[in-house]
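Below is one structure; the comments refer to it alone.
Omission of a single protein chain aside, the complex is shown with its protein chains in their original locations.
Right, chain A next:
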Amino acid sequence: MGQAEPLLVQQVLRRTDQSLKKGLEEILGTEAWTQLRGWSKLGWPQNNPIVVEISEDRGSLLTVVKALGYYLTSEDGDLLEKGVELLSLIVARVPQEKLNRQSARVLSGFFCGKLEDSATLKPALGGLVTLAQIPTLSPAEVGTIVDRHVKMKAIVQGVRFEVFSIIDSLMAFHRDVLKSMGKHFLDGYIGLAEGEKDPRNLMVAFAIARVILIEFDITLHVESMFNILFCYFPITFRPPPNDRYGISTEDLRLSLRRCLNATPSFGPLAIPVFLEKVSVGSRTTKKDTLQSLASCLPVYGPALARVSARKLWNALKLEIFQPVDPETEEEALKTMQILVKIIYADEEAAMESNDDIQGLARDACEECIQILKEPEKSQAKPAIKILCTFMSTTPSVSRYTISQAVPHLVRLFHDPDEISARAPTTFLLSELIASARDAMDKEPSLKVDPPLLPFKDEVIGVLTTGASLPATRTFALSGLKALVSTKGLLSDEELGFIVHNADQIIEKGADYGDSSEAILDLLVAVGARAPHHLAEQTLPLLFGYLPDKAPLRDAAAEREKCWLTLSTLRSLCLLPDLFENMVIRLITKLDLISFPYAAKPLALSDDPEPSAAYAHMILKTLAQCLATKVNKKHADVSKYIDRLVPSLFNIFVASAFISDEGEMIATDPRLIQVAGEIITLVVQSLSPQRQQAYSVGLGKALRSGDVADIASGFQKIASTRKLSLFEDTSSSAQKNILSLLTAAVIPLDKEVRLSLGDIDKFLDSLLTWVLEIADTDLQRISALRMIASILNKHVDELTSFLKNKLDVYWSERVSGRTLATIQRIWAIKSWTWITKGLLVRKHPLAMTFVERLYGIFDDESVGWEAAKAIGEIPSTDVVLTKANRAEVKILFVQKYAGSVLPEILAFAKDSSNPAKQTASLVALTSLIKSIPRAAYAHEMPSLIPLLLRGLDLPDAEIRGNVIDTFLAAAEGESPEKSLVSEHSVTLVNAMLRNSKVGDMTSTRVRTSALRYLGILPSIVRYDVLHPYKSTVLRELADVLDDPKRSVRKEAVDARTNWYDFTYGRNNEC
């Protein structure tokens, strides 16, 4: 049917006038009409036949009008409506150039004429909407259109929308004509717009009103415009659900606000309205009013602001001193700031002394300072907030405020009767200094002296005194920091003096731990401006606190102090010079600790662990500092390949050699790990050329154990002495050094050639070494990391290596049952790392390697290991990263999840092989933990039952993973659409079971279970969950007595959530 119509219409138009008329009659008389109207709603297709006919000059509007003749004049309302509508539809679609001046005149006259009749009103308006957009319309026609007064109250909102659209278009295309109509037009429009309620129409009306207010002469109409606009303020409209026009409260609010602040002439009328709304309104009204005030005040101008200052201040004061919520308070402060700015901005040039400040700023300041006489009281905080906002008004006001408030606070601080109030006084002073600084930073263009300049000495005096007293220390330090970071305030000498004071606090020691963060902040702020003060004063002091020998095992306080000192150094020494200083000092220290008896092993009586822990702290400090520097892209990191890295190798290799004779500190795997982190960070920062040069020595060390090229430092290593990394006779300590070499290999660029001979063979020998010779996990993991990294970067040369793995290694080492279980487990881990290296670069063989693992899921000794490997393969690690220049393709995890997840799900649902089915659950839980939520969210409905089964597996780690998955899934849940709702009984019971210390020994699982239990009330509907409320509360009462504090905390929170869980509460959120 739909296909046939255009044809019909076409035929009709091709006929002679006579038959055209008949044809149109046919259209209007048949069902086709209904369909045409249907189109019109959706918008006629551009290639509509009638329109095409006219555009291509085969027909004209005139012929259509002629043809419609009878319909356009009929007495029968029904026919008439059809005719006018068809005409208006055609007019809307015809290209604008076909509507010449004459036809526009005729048509507008015609449509206007049809406005009287209620039957033709709607289509006629539709026609006018089109005509109003035609630029060729003459002023006279515009006048005719405007003059037609439609009775807005009598028509529905959709039709009223047409009226507003006509005015809107006229406003856009014929604004000057409307302007020239003056009062006449305004009266008419005000009549039209009055009483409009529909949000969609209001959006248009507000837009029109803004133009009128700004461009038209409204002198005579201020009051009526005010009335038709302010009657909507404040907007309380709430959009109905599924509103198809999508107009939000905020949209209306903003477009109304653009009217309210369109003209200064609203000012005197508006202020009383705002004042009334702010004092009696709800929270949202208050906020809206305050925001509107803030946007209107600058338009209404300084004169009005001055007149209304007192009233406004009284209203705003209330919102600041007794705020309903922090948001309102902030809005009120902002409005306050704007008010003050308006009042004083244009007089700025005339303000010469503080006496010139009169009126609001002076009064408000005095009032606040009156309140600040009791700095310890709760009202002092809002008072200082007001003064703080004055800082970012005008320079003269902020100068005046400082001149009033600062001496007052300084006086209070020194007053012997107010000693107890010193802490809050210091706090208030610091807040004020910080705002003064922020205000200056915000407007760097203002080249004025910091307003604090005249009071600098007094303030420094108060704050340094404050910093020396424990009660006021933290506040005073943050005040000093604010001073230091104010541009152009302190001289270099004064900075030195402040550093000196901070150092004194550190020196006095005892209780500086409490304010260590504040001291650090202060010193960092000084460091940013004058690092030499730190280098000269603070660093020597701090290094002095690091003993050459580790604190003994039971000296916890001293150890704490060492760590505190090191943490301070870590944050201070980021700048190149300071960092270099620190590296030299710490390496020396590390050497002293590692070799207390000059190249001899430790005496038997020594307790090595505290020393090792101390050395670990030092290494950790270096590593963390370097990591921060790398994040900040400091260029000096790479030079430490010549300083720090060789020294580290020197210390660790020398220790490994000496340890053949007895125990050494620097053989501890934990130390080696951190040293490895440092080496990786430095090698990462090198250019490929520099890496190539470095790799020569590295290759030598790997091939022959000769470290001469990469190690140099205080310890003498005989040049004949070689590391034996790979022999089964060598000591564990020597083999551990592989970890450091790996750390240097993994960041190498793929262009860098490590001279390892036959790379294929080298990797194979490493794999064998892992299974047969390596004796610690550190060694095995390091070897596997090296393999994965090399494989990832050079896979193209390793085709036969991979083929060999699939053909031989798999059957001999992994699936074959000849090796011991522990060896097979390591073989699976090797498999995992090889696969990782392939997967991240989306190598085609990666999935072949993965699929092999499915085959041994039902192996009774290593099945679960293979299953866990499924999750470990896509998990993130520190080796195969962009920073290490590994070949990483985007979305490889998503691709992996996309192919593995369905397989695992299928296995888990297949009950024919129970062993495999259970292992699949293990694989599933491990997989879900390492892939992003989006990758499995769509499978959630079928995953949930499986995960619930996973909760019954005996392995605590698996249960923990399952609960974590539920926790992650809960983030997007709400009571209205909850996936877990139907499983809530099972979930509640399972979580309760896993939260009791008697049934579940792992603390981690207990806390997770309780956390999930606590979330349930917020994601499941009340009517579903409330039957369990009493059970949960009763059972949780026992968990409150858990031996672990962290578990008890979660239990309390969960139980609180269930207590609060009452009807209606969770539906609101």
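In this text, contacts are C-beta pairs under 8 Å (C-beta built on N, C-alpha and C of every residue); 3 or more make two chains touch, one makes a residue touch a chain; residues count from 1.
Throughout what follows, contacts and distances are computed from a predicted model.
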{"item": "Record-based protein name (UniProt) of the chain missing from this complex, from \"MIP18 family-like domain-containing protein\", \"ATP synthase subunit d, mitochondrial\", \"Small ribosomal subunit protein mS33\" or \"Probable Ufm1-specific protease 2\"", "value": "\"MIP18 family-like domain-containing protein\""}
{"item": "Touching residue (missing chain; options A:377, A:442 or A:889)", "value": "A:377"}
{"item": "Full-complex contact with the absent chain, from A:201, A:308, A:474 or A:815", "value": "A:474"}
{"item": "Which residue of A:98, A:200 or A:616 touches the chain not shown here", "value": "A:616"}
{"item": "Chain A residues that touch the omitted chain in the full complex", "value": "374, 376-381, 423-424, 427, 474-475, 513-515, 553, 556, 559-560, 563, 609-610, 613, 616-617, 620, 670, 1001-1004, 1037-1038, 1040-1041, 1043-1045, 1048-1049, 1052-1053, 1055-1056, 1059-1060"}
